[in-house]
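Worksheet: one structure, shown below.
Just one protein chain is left out here, and the rest sit where they should.
A, B and C label the chains in the order they appear, each numbered from 1.
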Amino acid sequence: MFKIIANREVGPGIFQLVLNYDQLPQKPEPGQFFNIKVSQSGSDDPLLRRPFSIFDFDAAEKKVEFIYRVVGKGTKILSELEAETELDLLGPLGSPFSLNKNKGNVHLIGGGMGIAPLYYLSKELKSSNQKVYLGAANKAELEFFEEKFKGLGVELHLAAMEEKLEIKGSALVLWLNYLEKNTPDYVYTCGPEKMLVAVERECLKNNIGGELSIEKRMGCGIGVCLSCSCETKAEDQKNKRACVEGPVFGLGEVVLSA
Amino acid sequence: MFKIIANREVGPGIFQLVLNYDQLPQKPEPGQFFNIKVSQSGSDDPLLRRPFSIFDFDAAEKKVEFIYRVVGKGTKILSELEAETELDLLGPLGSPFSLNKNKGNVHLIGGGMGIAPLYYLSKELKSSNQKVYLGAANKAELEFFEEKFKGLGVELHLAAMEEKLEIKGSALVLWLNYLEKNTPDYVYTCGPEKMLVAVERECLKNNIGGELSIEKRMGCGIGVCLSCSCETKAEDQKNKRACVEGPVFGLGEVVLSA
Amino acid sequence: MPEKQSKLEQKITKAELNLSVVMQSQQKSKQNNLNLKNPLITASGTCGNGQELANFYDINQLGAFTTKGITVKAQSGNQTPRIAETSAGIINSIGLENPGVENFILEVLPETKEYTLPILANISGYSEQDFEVLAEKLEGREELAGIEVNLSCPNIKGGGMIFGTEPEKVYQITKKVREIYSGYIIVKLTPNITDITTTALAAEAAGADAVAMINTLSAMKIDIEAQKPLLANTFGGLSGPAVRPIAVKMVYQTFKKIDIPILGLGGVKNGSDVIEFMLAGATAVGIGTINMTDPAAGPRIIKEVEEYMLKHQIKDLSSIIGAAH
Partner (left out) sequence: MPEKQSKLEQKITKAELNLSVVMQSQQKSKQNNLNLKNPLITASGTCGNGQELANFYDINQLGAFTTKGITVKAQSGNQTPRIAETSAGIINSIGLENPGVENFILEVLPETKEYTLPILANISGYSEQDFEVLAEKLEGREELAGIEVNLSCPNIKGGGMIFGTEPEKVYQITKKVREIYSGYIIVKLTPNITDITTTALAAEAAGADAVAMINTLSAMKIDIEAQKPLLANTFGGLSGPAVRPIAVKMVYQTFKKIDIPILGLGGVKNGSDVIEFMLAGATAVGIGTINMTDPAAGPRIIKEVEEYMLKHQIKDLSSIIGAAH
């Protein structure tokens, strides 16, 4: 059982959800997600759980954190829940980012809510050789993230679409600006699928390895329903499930739709 | 808009819901009800509102109170709502008990949750010549009501099915025991339909006037859907709606089903 | 910056929004069209005859009003319970409680005279002949803009829905009504059918001006404590948000097959649902169950539709009809 400790707006329509847990089946890793039931006990609507990436995790304090944007019915209901409310979560689910390889110069590129999983990743990577490129609509959406990432002491670059920070534009353009002078050995990225496609294209072209995390509509989050199938580029063309084999995939592993 | 001030268990599975209101279209009268939306904003389930009789009303403090038993999905959800939660209510709805006639010796007979509307009625009747007969499953279910009615200074008789209070039995049997020595001029009753049938039969036989309040499954509570139609004993046999012409009817006015 | 600027310049304002829709008539004269100031039409049986809603808003804000279904003779309806709640839906078996067409004309119609919006009378029959009688009685009634022929009521025995599941019957009854009644005719179809386009085509061929879909889905709930059907009538009709995806699909599927307008309904709750039905191909959209749970829904839904139009910079609402195809 999970209990809400805090559920507060940290940007325009963006909420930080901090939960306390009794116990977890395993330690959550960066890139994994939880599937959260947002309906009242006994209510059949909304029916499906909502998947959210782990933003932060603290084993000592038995805390798991999420950052979510209010976009529809489920996140609206979630945003109205008060502290002390008990929540029903499934997880941690899915395959995480890989951490253990010797990756050299690492870039993290996050757009919009795709930033959420990168924070816990950045924290766990523990490498000093990390550069983080984040983009969002405006400054207000980035402020919370900026503060958090600064706390990790990583090199941080910010862009916004509606106003000039480092540049006025997307995380992608920001990163591309740096790419030539500063080629990474490995890339982690999460954000709009269009951005993922571009990052993937650029990396494959330049022989840069990396991983991406995608958002697919999910029925179950546990691998039973095949709602989240991704076409692969493997020879056997076997589909992979975003909820089990993903949401993190190697660059070039699955077919993205831009 | 209504806001929960208190929502606490006052008996086994029985809750007292105290609400604050901004404004009401009119002063609620005893026997009227409110139709409460129990689902979260945006959720489509449970779909229908839940009707509850007014237990108490305080215009000075802008408070309206209900007593409800947790019986199913809707009342379960209601019982889990915390103070400060905003609620969507429609009301006051329905036709109230009549108060203004010179009624002489008045009996109030309430069974189970049928006691709820009788408290506000008893309070508003203001007559000293009031005798109240209440019954429930056990003492624990009656304790809260006992205290409240005692506060009104009316003559109070209590019965329980599972243990002996004044008698071991129903409110009906309790009342019938008194009926011969103490014939009322007017009767108000609310409770299980079986009880209403018996009270009605007894009163009609003895030429005692009175009113009863019935619980009918309702679709709308405002008279548009005809879910709550009651057959009448009137000559034109025109149905009456429990939510508009009722829930309070004169004894003998509508056909009860025992 | 320049793009933004020019967008701002072009921006459609609320005052410019045009929510009106025209339900074309098959009868060639333009004056037979049903002109609605917006696509919202109350669904029969869920709004009484309008008076009750007046406590919540002025119903003249809506596109049109449909009265509770009437029959030739007065009906006291089914036994209670007549309503059961299900997941995001309700099952009703009201059983067409109504005063009969004579009293409807004497008592109900005069009350609607105050309304400035088009009124549609919903008619139901136990036999084909019933529909003829009803059409005759209502022919020429100036209070009415048209009639909705309910060939889909699941709550009456030996008639109602059964007519609506057979394209030939739909054709025959519609044709007869068309011969008698000169106003706007909407034929209301049942979703309890393998292929609703067959009955939609039949209605069109017989001269209906429009079809309405959907009426309720045949359904039941069992009281597991009493171990018997919860509704006194055993079966009833399912409506509410639960059925919307079925209704939208039927509208979508029918849109390309017929040329007459569709009144889409089933589970509409918000402005977004109205948009969904219109994108699927509905010209007008019915609001039913929502009136029961949220009597002030009408104007709220209109506001939400307007917000959508502003967001998407849609000046004429009718431009989105069928746009999802």
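Just so we're on the same page, contacts are C-beta pairs under 8 Å (C-beta built on N, C-alpha and C of every residue); 3 or more make two chains touch, one makes a residue touch a chain.
Treat the numbers as computed from the prediction; the structure is a model and nothing was measured.
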Where the missing chain makes contact, among the chains that are shown: A, B, C
Candidate in contact with the missing chain, chosen from C:63, C:89, C:118 or C:146: C:89
Which of C:101, C:149, C:217 or C:317 contacts the chain that the document leaves out: C:217
Residue among C:62, C:151 or C:248 that touches the chain left out of view: C:248
Candidates C:25, C:165, C:215 or C:233 - the one touching the absent chain: C:165
Contacts of chain B with the absent chain, listed as residue ranges: 44-45
Hidden partner interface residues of chain C, rising order: 84, 86-89, 91, 165, 192-194, 217-222, 224, 227-229, 234-235, 238, 240-246, 248-249, 252, 267, 272, 275-276, 279-280, 308, 320, 323-324
Positions on chain A where the hidden chain makes contact: 25, 37, 44-49, 90, 216-220, 222-231, 237, 239, 244
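Definition applied: only the chains that are shown with their structure count from here on.
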Arrangement of touching chains [line / ring / star / complete / other]: complete
Chain whose mean Cα position lies farthest from chain A: B
Centroid spacing, where centroids are CA-atom means, of chain B and chain C in whole angstrom: 37
Cα-centroid distance, chain A relative to chain B, in whole angstrom: 53
Centre-of-Cα separation between chain C and chain A, whole angstrom: 45
Contacts with 2+ other chains: residues of chain A: 44-45
Contacts with two or more other chains, residues of chain C listed in rising order: 87-88, 241
